[in-house]
Each structure stands twice: as structure tokens, then as C-alpha cells.
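Only a single protein chain was left out; the remaining protein chains are all shown in position.
Order of writing sets the chain letters: A and B. Residues in each chain are counted from 1.
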Amino acid sequence: MKNIILKNRYTLLVVTLVVYTGVLVAEGAITGREVRVFEFENPFFDFNVNNFEEFGESRSDSDRDRDRDRDEDRDEASGDV
Amino acid sequence: MDRFTIVQFYALLRREVLEHRNLFIGAPAVVALLILVATSWVAMQIDETQLAEGLSYISVLFDGLSPFDMAPFFMLLAIPFMLTLYICSAIYLINTLFQDRKEMSILFWQSMPVSNLQTVLSKVFTVVIVAPIFYVLIIFAMYLIGMILLTILVVSNEVDLVGIGWMFLAAIASLVLIYCSALVTSLWLLPTIGWLLLFSAFAKKTPLLWAGGVFILVGFFEDFIFGTQYLANWVQSRAANPNQYLIFEFQSLLERIFNYETLFGIVVGSVLITGAVCMRRFTD
Partner (left out) sequence: MSNIVEARSLRKNYGNFTALDGVDLTIPSGAISGLIGPNGAGKTTTLKALIGLCDVDGELIVAGRDPRRARHKLMEDVCFIADVGILPKWLKVSQLIDYVEAVHPRFDRKKAEKFLSTTDIPANKRIKELSKGMVTQLHLALVMSIEVQLLVLDEPTLGLDIIYRKEFYDRLLNDYYDGNRTIIISTHQVEEIETLLSHLLFINKGKIVLDTLMSELCEVYTEVLVDADKMAEADACGPIHVRELLGKKSYTFESVPKERLEVLGELQTPSVADLFVAKLKEDRHG
């Protein structure tokens, strides 16, 4: 099998592309992949320099919310134990 | 991993940087120079009073705020560097395993006790880890020069210097963000890195044409054989949103790396990089 795959550059390329396509098609079939734009949170995309103070407050709010969520998760976890 | 292997790998990385210093040092230096010249020219066009007001505003804006919170503002300045890094990395990747076959120096490189795996991994490391370091260093140099010029302007316009100092600290903090952004984007783009390396190792001529042509063909084949478009959907999803290529806050770094899509992309990229490693055995 190894001799066939590594016979020449063309067989190796074909095998690599078959594996590549196979992995993607298999994953797509299992997860039902559709076109999806991945949204990562990026508050600075919405930033307006005229509303800097408001933005600064909203940054502090989002930091407080994140910290509060983390503390709640920790409390729940220790409660489970 | 023994010390000799580490020294060997460092020598491979050093070789990559020496060979491609135009891409990793020259290109960002040119971008930095253009930005400095452009901003200096703009500053010279602005009326003195307006300039003093602007500098005051900036000084107040940054005064007393955490540099890590304010670092993201400098990501805008980083965008031309990031674009340059991605373009130069693509040029590097598509040529790196092709050029030494074309000029037959591969016979020398492969006469040394360095495995194909070490060779290809050194090229991946160069793009993912090493090249961004040089870009960040040049951005730092640009900030330093910019800060000196700004300080001169501020002092001559009698504006409070302290806020400018905070701004400089934020600029320095942004360098970490820029490096992490490049690193995380490279991990996101590992399939692209693998694809370019595979065709760099495969093609006897015009590797870029092969890489592009086969990319389109494979999409058609999937539809033709399986009747599905998962590959096309996957590519479209990954390429669609520019938000994926820039990170604006430290808090989101881990989320960017440890999510299903990035990790699956790393698996796919590894398949293609393995193909490139095996392809390296064909030296003609």
C-alpha cells in the first residue's frame, strides 16, 4: 500500500487530496455543515470615538458581567462537588 | 528532544529568515516607513491650533487608562502590517519547497542529516511563530520613532505629556495583541498553509497555478462524486468574516484557539502538511 501511495508525486497528491476531501465530506455529513459566518465577539468594531465615555462604561460593564459569570460558574461547580 | 535537535531546528529557522529577509524584514520595514511618512505629511498639513487640540484630546483619552484596555486601538495601525504578513507568508509558502528544486540546491540541503519532517515543520514554524516576531519588532521600532516625533510635537505645542506616555504604553501592550492575533490567525489558516506547502513540494512548474486550479477542481469533484458541497461551505464559512483575522482583546484569545472550528482546521491542515512532508522525497 505504501509503495503505491509513494510510487510518484502524482499518486501521493491524489491520495492526499482524497484523504483531505474525505475528512471534510465526512465531517460535513456528520455535522450537517452549511455556510455559516463565525461571529467572534469584537466590541471594537462597533466603537465610535464620539461616544468614548459610553463605550468605556460599556467595556467596564462587559468586564463586570464576565467576572460575575465566572464567579457563578465557580460557585455552581463547588456546589456540585 | 535533545539539545542537538533543538540547535538543528534553530539553524533551519535561521536559514529561512536569512533566505527570505526581504519578506520578513524588508516588507514590514517599507510599510512602517510609508506609515511614518504619511502620518508626518498629514500632521504637517493640519493647522497648528487644530493639531494642539487633537494632541490634547489624545492625551486626555489615554491618561490613566490601563494600557491593556487601550491596546486594541492600535490594532487599526496593525492592519496594513497584518495584510503584508499574510501576503508575504503566502508568497513564501508557495515558493519555499519549489525554489530549491528548481535551482537544484535541494541536493545540498538533502545531503545534510535533516529529515523532510524537520524541513517542512521549520517552514510552518517560520510562518506561524517567527515571521510575526520580526513584524512586531518593526512595528515597535515604528512606534518608537513615532513617539519621539509625537513628543516633539506635544512639547512644542505645550500639551500635557503624561497622557502621551500612557498612549505609548498602550502601543507597547498592543504588540502582544498583534503577535497573538498573527499566531491565532495562522492556526485558523493552517489548512491554507498546508495547501500551499503541498503544491510547493509537488509542482514542477507554476506552483501557484496548481494550488489554485486544483483547489477549484476538488470542489467540483466533491459535487460530482458525492453530490455535496461541504468543502465549499467549509471554505466559505472560514473565509467570509474579516473578524476572524484580527483579535481586539486579550480575553478572547483562548476562545479563538480552543473552539471546534479552529481545532478541526488544525486537523485538516495537518493532513495537508503530512502530504507536503511525504512529497519532499521527490527531488526532481
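Heads up, the rule we're going with is that contacts are C-beta pairs under 8 Å (C-beta built on N, C-alpha and C of every residue); 3 or more make two chains touch, one makes a residue touch a chain.
Note that the structure is a prediction, hence the values are computed from the model and not measured.
S.K.: Looking at B:Gln110, B:Thr151 or B:Gln236, which makes contact with the chain not pictured?
M.R.: B:Gln110
S.K.: Which of these, B:Gln8, B:Thr39, B:Asn95 or B:Ser252, touches the one chain of the complex that we don't see?
M.R.: Only one of B:Gln8, B:Thr39, B:Asn95 or B:Ser252 touches the chain omitted from view, namely B:Gln8.
S.K.: Which parts of chain B face the unshown chain closely enough to count as touching?
M.R.: Touch set of chain B with respect to the missing chain: 4, 7-8, 10-12, 14-15, 18-19, 100, 103-105, 107-116, 118, 281-284.
Going forward, only the chains that are shown with their structure count from here on.
S.K.: Taking the touch rule as given, give the residues of chain A at its contact with chain B in the complex, in rising order.
M.R.: Of all residues in chain A, those touching chain B are 5-6, 8-9, 12-13, 15-17, 19-21, 23-25, 27-29, 33-45, 52, 59, 66.
S.K.: Name, in rising order, each residue of chain B that touches chain A in their complex.
M.R.: Touch list, chain B to chain A: 61, 69, 72-73, 75, 198, 202, 214, 218, 221-222, 226, 228, 230-231, 233-234, 236-238, 240-241, 243-244, 246, 248-249, 251-252, 255-256, 261, 264, 267-268, 271-272, 274-275, 278-279, 281-282.
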